[in-house]
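Part of the complex only, each chain left as placed.
For clarity, chains are labelled A, B, C and D in written order, and residue numbers in each chain start from 1.
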């Protein structure tokens, strides 16, 4: 175990040995193993956006096994996926590749103002499929947020008992936040803090923009002179909001974009003290060798090379 | 066991031996047995549309035992039916004919904008009545979809424990989709994908039309040059959306229609790689010998004769 | 056991011996015992309409024990009653007279557009009070129907385990049906079919009128040339809709009316193949000897005398 | 045991020995002990109306122990109180004084059109605090009535198992009844009947007024010539509606009023066959000696002195 991994594990003194062993497994997996940095491949876009929008660009991706293989080939830290895919993938891949079972999710055939994901998998599935962690999405700002927080607590309890770390996607959305505010720096920082207080081991948020949604937050940030100009600055504020950097916070890539933009975003994230990235469409919608190359470049950025 | 059945069963590596034995039983039953193709007789129309609309055309059908006998006589793969009918039918037929217990359903005496079926049977009933599988309907696009997905997960867990495969009817409907969009090719493909991700062993959808409901899906399909002209093409896209063809997807017949239309629809389904059909009113509303003849013809199409 | 009772019991092949023994007890009780016909005395009108409207006409009826005594004196097949009354009545009467514990109900101090009864008793009460069956009301057509169906399934499961047959009052009502449509022949037939599919051993519906609520049902009935002129014809269609006559369907009397009207309604019901009647206010609001006489006359009609 | 107490207990033949022993304890307690009459001191007004409105007039009442002492000093049959008060009072008083644990209640900081009390105590609390009975409020006429009835049934089952009698406050209120109708004689009679059917051992209603809320009830009452002029007549109708007088029905005093009015109301209640009174503010808001005197006078009225 590297010193950095040892240090990170020390931030979870109330977690069981089994939970820490699983977290360590993720921290030591793949190309960034041991560095304290994570690059995760998530593939729940078929559920969230539908199969054509997710996989038509690279049809190999219709088969869930493609993504697990890609994650292995590229040396990712873990692969996050929904239940149905895990039923097909896990028996072959779960011992080689840490799997994060996404336990809730939303499709876009119905979208209300206040999103609420369905809880469609649980810890007993994760255990049966030998996953290394469970994942859960919350939408702070939604009128239905309390259901999510309470469902999350149930999952967290089961996970703690089963020795599985908890990865929380914290995406502000719903009638409580403006569209711009979903990625406002104060809102993203708040979302990260909430996930930590709810018991997350790993928090996944979106890269924060210049927007500040809440006037009282703006006043507090200005009074304290917190620098927020560069993305790296904003990432630093978000990481600080996660127990002063004592929780693993990773940033998502969002919609597919140019390679240069992806790399620059990751450079800023790394500079600001982010723990890595979770990158789906930007990787699996490219041909396999391009995806591997991009993931390697991103990993190298986080490794400080 | 034929190679094809063996191959199909290999797509469910996380399912138990008992579940696979029941799935195999269905795959080896009747005239299409061993071919990897399925023709299922479903009779829940009394619940869904009322007795007169379902059975007045062929009054023998008021007695649930008629349908089980028809399924046997025609060499169907399985017979899907609601609880009450199963209470009358199962003790006589369950050992000869694989029964799929339909565990939820909706009557049409009340119909809201956002449909939500009632869960009125469960795995303990299926076990007691020696059924070979459980069936469940979801309506993606309904504001109540999450209840269905979460009820489905509970059923799936009970079914896995009991060794019963899960058959999911995935019918987009509700305020999230337009009326035309219910059978739009992108929506049907999405519906099939969702059922797979929720853990279905067998997915039942409607034949997809030319309509594309979602603009982003249209853009993705056009950019990738996915052919969607013929029904066979659209069926192929739907099957691909079901884990690249590694889940059993069957297509329903819908409202009663001309024999020629039924046969052509099945030819296209077979051509596009569909795994068969589930055909109710088109069979049981005809006189017995005509129904058997039609089912035989349909089976022969799927057998490639 | 008469052949007819034996035949009727054979329609429930999945029910346990204890359930069938209780059903047999009801079928062999009283003046119609062994004939396959049932005349049941229900007294939940105090709950449904209030005490004054139910019992002021014959104040002896304020005491629940009066009704049990009346049912015995008149040779009824069973007595249906709510929990509170059963607590007073059962210890004295349950061994002589089969009691049907009404497990849900609605009072009329609050009436919404979409009725929903409260579930206020259960199988454990029925067992404790040595009842012979449990009763439950559903309102197909109500926006709240799913709650009722799901509550019914829970009750049905408990009842099956405890060996108690299930009597279902199926009364279409709510925003899904028009006021006239509540007793429309297609709607009543649908209601009877739904109760059967939900697992009822005995179904109780209202006498169907000439009205046809649903256009598609009208088309199907007309195309098939189903005769619906006389009440007997309509009763025949309803009975056919109940698994082709393989479930016990009885008809209610409704509001108090003239003796001649009561007798004619029962003649038509008997002629159409109905299994009997459930008659409350028309009996217990008359003086005791008149009530006994009327019940005897009704029984004789059903016995074919 | 007096003959009257023996007679009253015989009305609950399905209740366990332990339940009857607790009911007997209440019937034999205090100044009216053995007479079949009850005078209960209820103190949940702090919860229902707030502390100032309840206790400022006689500040000794801020301490819950004051009321238990008052009930003992005055020779009351029982003392009804919420959980928090019971935690302070029970260890000292529960063996001397039968306590009725009020298991639900409403505060008036929020009041909707359709009241719904919160269930904040249960049978396990009553057992732990050695109470002699549990109390529960229902609001027939409220859109939320079904929740109350179903919560009541759960409580009733737990209570039956634990050997505790059930006291039901039945107060029509909500969008289903007019403001005047809350104490209309037909509505109060209906409310008493409902409580009996739900399994109450003791029913508590308000004194009925001349108002008749429901036209059909008026017609039935007039046709039957039921006298309703004097309060005693109306009380008689309410008591008759409670299983023809075979359930204990007591009447509440309501808001604080003149001594003469209190005494006259109790005289009428006694004359009409009421089983006693439950009197809170009219007693505990007076100085201790006046309260004791008033309670003695009321008891003497019910004792027929």
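As a working rule, a residue touches a chain if its C-beta (ideal position, glycine included) is under 8 Å from a C-beta of that chain, and two chains touch if they have at least 3 such contacts.
Since this is a predicted model, take the numbers as computed values, not measurements.
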item	value
Overall copies of the shared sequence [whole complex; 4 in view]	5
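The definition used in the following text is that only the chains that are shown with their structure count from here on.
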item	value
Intersection of contact partners for chain A and chain D	none
Chain B on chain D, rotation in degrees - Cα superposition, rounded to nearest 5	145
Copies chain B and chain C touch via same or different residues, half shared test	different
Cα-centroid distance, chain A relative to chain C, in whole angstrom	58
Chain centre separation in whole Å, for chain D relative to chain C (CA means)	36
Residues of chain C touching at least two other chains	none
Category of the chain touch graph - line, ring, star, complete, other	line
Pairs of chains found to touch, sorted by chain label	A-B, B-C, C-D
Touch list for chain A against partner chain B, complex	46-47, 49-53, 55-57, 59, 62-64, 82-88, 90-92, 105, 107-112, 116-122, 124-125, 128-129
Residues of chain C touching chain B in the complex	11-15, 140-143, 145-146, 149-150, 152-153, 157, 172, 174-177, 186-187, 189-191, 193-194, 196-200, 214, 216-217, 220-221, 223-224, 226, 237, 240-241, 243-244, 246
